[in-house]
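Showing chain A:
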Amino acid sequence: MDSREAILERVRNALGRKLGQKPLPPPEPLLRVRYETADAKLTLFRAQLNGTLTVVPDAAAAGNAVEKLLDGQSAVASDHPFLQACGIPNIPGVTANPEDLRNTCATAGVGITSAYCLLAETGTIVLRACPQEPRLLSLLPPVHIAVVPLDRLLTNLDEMLSMTPRPVDSDSSAMVLITGPSRTGDIEQILVRGVHGPGAVHVVIVLGKTPPL
Partner candidate 1 sequence: MSAPDSAIRQTLANANLQLAIYSNTGRLKNHRSKAVAPDRFPEYQDLRTRAAAIKRHTLAFLDVYLLQLEHAVNDNGGKVIWASTGEEAADFIIQLAKDREANLIVKSKSMTTEEIHLNDRLAQHELETVETDLGEYILQLAGQRPFHILAPAIHMTRHDVAKVFNEKLGIEHDTVIENQAMTARRVLREKFLNAGIGITGANFLLADSGGVVIVENEGNARLTLSAPKIHVTVAGLEKLIPRARDLPVFLDLLGRSATGQPLTSYTSIVSGPRRNGELDGPEEFYVILLDAGRTKLLADPEMRESLQCIRCGACLNACPVYRKIGGHNYPWVYSGPIGKVITPQFQGVEKDPWLPFASSLCGACAEVCPVKIDIPGLLLKLRKEIVQANPEDRRYFRIWAWLMQRPGMYALAAKIGRALMGFNIGPLAAWRSERDLPAAPPKSFRDLWKQRKK
Partner candidate 2 sequence: MPRRAAIFVTCIVDQLFPNAGMAMVDVLERLGFEVEFRDAQTCCAQPAFNSGYQKEARAVARHFIDTFADAETIVVPSGSCTAMITHHYTDLFARDGQALERIRALTPKVFEFSQFLLGLPNLDALAARFPHKVTYHDSCHALRELGLKDAPRRLLGQVKDLELIEMEAAEECCGFGGTFSVKFAQISGAMARTKVDSILETGATHVVSLDSSCLMQLRGSLSRGGHKIETLHLAEVLASRG
């Protein structure tokens, strides 16, 4: 008997269950979805974000805000249509959708992405892997900037999961909830930022209309 069968049989025996026996349904999931106004969410997000938040009126202003944040540093940007709409690839020093993604990310000073959504209650940026948003972009460079339309600002994870019950599926291999910079307290419990992931996080939220999720 191979291990798969052996383990399943041991599990069933341990539980006194038969092959194919139906389970009881699980307890109802608890999704504490709280609907807040955009203003309330912005206030909450600003307070919770471990990083800087810039709120801009439109896509053009977003481009300016990012240029200011870059302060002359080189950056790699994703191919996300929202970043294109904000003119990010045109900012001097920004390489959008590079040929050699890995090496460009490994050497860039800043990584610029959009986001799947933002979570106000915890100051979280949610990224979902897709052809336009590779994983390493928000991970290898020491600084991460996320440019996100306001209507992607949700209240909390519960709300996101009630909208997207499958964080990963045929469309996406990975979702990551980013709450603040990379950190460690492993040595003497002294906090150090930017150990492996970015040490600084900046979010630019753009007011005004946007394409659907």
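With respect to how the candidates were assembled, all candidates are chains of the complex that A comes from, given by their letters.
Note that in this section a contact is a pair of C-beta atoms (placed from the backbone, for glycine too) under 8 Å apart; a residue touches a chain by one contact, two chains touch by 3 or more; residues count from 1.
Because the structure is a prediction, the values reported are computed rather than measured.
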Inset, instruction - Consider chain A on its own, then decide which of 1 or 2 touches it in this complex. - result: 1
Legend entry - Interface residues, chain A side, partner candidate 1 - complex: 2-4, 6-8, 10-15, 17, 23-24, 26-27, 29-32, 101-102, 106, 121-122, 124, 129-131, 134-136, 139-140, 156-158, 161-162, 165-190, 192, 194-198
